[in-house]
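Structure first, commentary second.
A protein chain is absent from this complex, but the other protein chains hold their places.
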Amino acid sequence: MKIFQVALGILAAIGGFVDIGDLVFNVSAGATFGYQLLWVVVIGVVGITVYSEMCGRVAAVSGKAVFDAVRERVGFKAGLGALVSSQVVNLMTLTAEIGGVAICLQLLSGLPYRWLIVLAGAALVVVVWVTAFEWIERIFGYGGLCLLVFAVAAVKLHPPWGAVGHGFVPHMHTQSPLLYAYFAVGLLGAAMTPYEVYFYSSGGVEERWGPKDLGLNKVNAIIGYGLGGFLSFALMIVGGALFLGQGVEPEFLGTIALGAEVPLGQIGLLLALVGILFAVSGAAIDTLFSGAYNLAQFLGWEWGRYRHPRGAPRFTVTWLVLLVLALGVVLTGVDPVQLTEYAVIFSAVALPLTYIPILLVANDRTYMREYTNGRIANVLGVLYLVVIMVIALTAIPLMILTNVGQN
Amino acid sequence: MSRSIDLGLNVLDHQLLDAEERRCGKVDDLALEGGPGEQLELVAILAGPGVWRTRAGLVGRLASWLGGGGRTRIPWEEVAHVGSHVSLRKRAQELGLGRGDDRMRPYIEKIPGADR
Partner (left out) sequence: MVETESGRRLGRCRDLRAVLDTRRPVVRELVVGRRGRLEHLGIRTRRRNSPDAVPWEAVVRVEGSRIVVRDGTELV
C-alpha cells in the first residue's frame, strides 16, 4: 500500500514538473540548436533535485518552509527584498500559466480567447475551493502525464540518435554563442523555477512530514524530477527533429502541440493539448499558492491548504487577490508565451535569495540535528549556488543582448 | 547544563505559535533591559507592523503603514519554549496576536464551503 502511494506521488510529480516555461524553452531550444543543449537540462534537473530534497528535509525536520528560512537567516530588510522579487516573478509566471490554460482551451474548443480566460479563472477558483488538495495534485499530475505523448512522438520522428547522444556532452557548435548562452540560462531557469521549491517545502510542512518521511522525500525528489527531466528531453528532441532549420519558431502553444500531431496524427494532437492543459493548470495552482505561502510565511500569518479557508483567512484572501491580479493582466491581451520568457529569465535573478537561506538552515545542527546536510548535499549545494549566481548575473544582460532570444 | 542561544539567530524573525499551535506573527523585534555594569535581560518580544518601520528604512515604513502600524508586546514570561519556532503559553487572542486573521474571518466565512 505504501509503495502504491509513493508511486502515485511520483506520477503526480512527473506531470507536475513541466510547466509553460519548460514547454516554451525546451521546444524553442530544440528548434534553434537541435539537440545541442540537452546537457543543460541534465544540469538543471540535478539542481532542482538537490534543492528540493534539501527543502523537503528542512521542512520535515525543522518545520520551516522556504520563506520562514529566508526571514530568519537574512532578516526583515533583505528578506523583504527577496519577498517582493519572488512575488513579482510568481505573478508573472501565474499570469503566463493562466494565459496558457486559455490558449489550450481555445485550441480545443474554438471559442473566443477572452471568454476562455474568464472561464479558466473561474474554473481554477472552483476547483481549488471544492476539491480536496491531495486530489488536486493527483488530477493535474495524472492529466499532465498525457505529455508522455511527446516521448512517443520523439521516437516516431526518428531523430539521428547519435546526434541526440552527443547532445548530452557539453559542446557548442554555433555562430551565435550569445543566443546559445541565453537558451542555456533559460533552460536552467525553467528547470529550477523557484516556485517549485516554495510549493514543495510548504507542502511538506502542511502534510506534517517528520524524519520518518525523509526516504519518501528523497525518492520523490530524485524520481519525480528525474522523470520530469525525461519529458524535457522529449520536448527538446521533438523541437529539434521537427523545427530545426525550418525557420519555425514555436511562438505559440499550438506549434508545440504540432510536435505530436505530425508523427501521430489527430490523437497525438489531442493528447498533447490535454497534457499541456493539465500541466499548465496544475502549475497555475502551484504558483498561485506559492505566492500566498511566501507572503504568509514572511509575515507570520496562519497559512495552509489543509486548514480550511476560515482557518487561514489572510492566506485565502491573498491567493484570491493574486488570481484576480493575474486575470486582469492576461485580459490586457499580453502574449503568454512572451511573458513566460520574461518570467523565467527574471526568476533566474531571484534564485540566489531563495536557495542561500535553505542551504544555511540545512547546515544548522541546532535545527537539523543528525539530518544536517552531508558532504554530497553540501558539495552539490555549493556547486549549484555558483551556477545560480552565474545565471542570476548573466540572465538579464543576455536577454537584452539577444533581444529576448530573437536574433 | 545551561542552554545558550544567539538572540539574533535563534529568536529574532522566528515564527510565533500560540498555545494551540496557531501561527500568530513573527518575532519582529526584541526588548532588552539593562545597561553596562548591570544584567542585560531579554524582557519581551515585539510583534506587528508597527515594529517593521524600525527595521528596513523607508521600505519598512511603507510596509508598516500598509500593515496598519499595530504592535504587540509579549512579556518573555509568556514564552513556553524556543525551538524551531517560538511557542507561547496562551492563545493568540489573549495576547492580542493574529488579529488580522480574526478580522478577516467573518468575510471569508460568508463564502459557501469556507469551513469544509
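By written order: A and B. Residues from 1 in each chain.
Definition applied: contacts are C-beta pairs under 8 Å (C-beta built on N, C-alpha and C of every residue); 3 or more make two chains touch, one makes a residue touch a chain.
Since this is a predicted model, take the numbers as computed values, not measurements.
Considering the whole complex, the hidden chain is in touch with A, B.
Contact with the chain that does not appear here is found for just one residue of A:360, A:383 or A:401, A:360.
Of the candidate positions B:32, B:66 or B:111, contact with the hidden chain is made by B:32. One of B:9, B:66 or B:111 touches the chain omitted from the figure, and that residue is B:9. Seen across the whole complex, the unshown chain contacts chain B at 2-9, 11, 32, 34-36, 39-43, 76-77, 82.
By the touch rule set out above, chain A reaches the unshown chain at residues 73, 360-361, 363-366.
One rule holds in what follows: only the chains that are shown with their structure count from here on.
For this pair, chain A with chain B, the centres built from the Cα atoms lie 33 Å apart. Contact residues of chain A toward chain B in the complex are 62-64, 68, 71-72, 75-77, 79-80, 129-130, 296, 298-303, 308-310, 312-314, 316-317, 366-367.
Residues 9-10, 12-16, 22-26, 28, 47, 52, 55-57, 59-60, 63, 67, 84-85, 98, 100-102, 104-105, 107-109, 111, 113-116 of chain B are the ones touching chain A in the complex.
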